[in-house]
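The following block contains the structure, expressed as structure tokens.
Yeah, one chain of the complex is gone here, protein chain that is, but the others are all in their spots.
So, chain A:
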């Protein structure tokens, strides 16, 4: 039997994912673009009007808007990644059984996972790019290159979540687990990983707990680049953590889906 390289195998799934995107992008407009802008207006612009722009208190940002925006985009990348790798993955395994038909072709499990995660990468890149471009007129970016690096770190942060959650969804039997993940995992991360306020406000222990969460690494990278207050060794640590999570998540996803579909 002819074997395909990873690149060829992923390429063969291009039509499928492009069709999925064409049929679903409209439904994602509200959650991807409209909701985040509402948050920026309410929290950044309006609530920010009551907050003094003290760089010592705001991790180097000169206004609350400049502080909150980079964190919000990173947190939004997490939410987009999670929503693309929970119900959709379970649907492909359990309800629509699309993965079953895919493994009946020369595609292997790693090809299927790679194509699905590339689709998530595409969704993350477009969502974060539009979000960052929409923010440019607010004057919150300090340099031209910072936002570019921030954008890459947001996408990396999203991909780390996507691969980890994918591995978990591939093993999950009932969708009831998602509700618990959202409420006990994603939602507290969204609120306490430094997106809305400096983690120093959580106290010594709280700040360390926040540093252990994956989202904080993404939020911190994104903010350091946007407000041009980069601590390079720390940036290296943040990047290393996210890359490590991505690698672990990838192999966890492949073994998870293999167990579920093949053996």
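We take it that a contact is a pair of C-beta atoms (placed from the backbone, for glycine too) under 8 Å apart; a residue touches a chain by one contact, two chains touch by 3 or more; residues count from 1.
As a convention for this text, contacts and distances are computed from a predicted model.
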Exercise for the section: Pick from "sulfate adenylyltransferase", "Glutaconate CoA-transferase subunit A", "Extracellular solute-binding protein" or "Transport permease protein" the UniProt protein name of the chain that isn't shown here. Expected result: "Transport permease protein"
Handout entry: Which residue of A:6, A:134, A:148 or A:191 touches the chain not shown here
Key = A:191
Completion exercise
In the whole complex, of A:64, A:99, A:119 or A:151, the residue touching the missing chain would be A:64
Exercise for the section: Spell out the interface residues on chain A facing the chain that's missing from view. Expected result: 26-27, 30-31, 34-35, 38-39, 41-43, 46-47, 49-52, 57-58, 64, 176, 179-180, 183-184, 187-188, 191-192, 196-197, 201-202
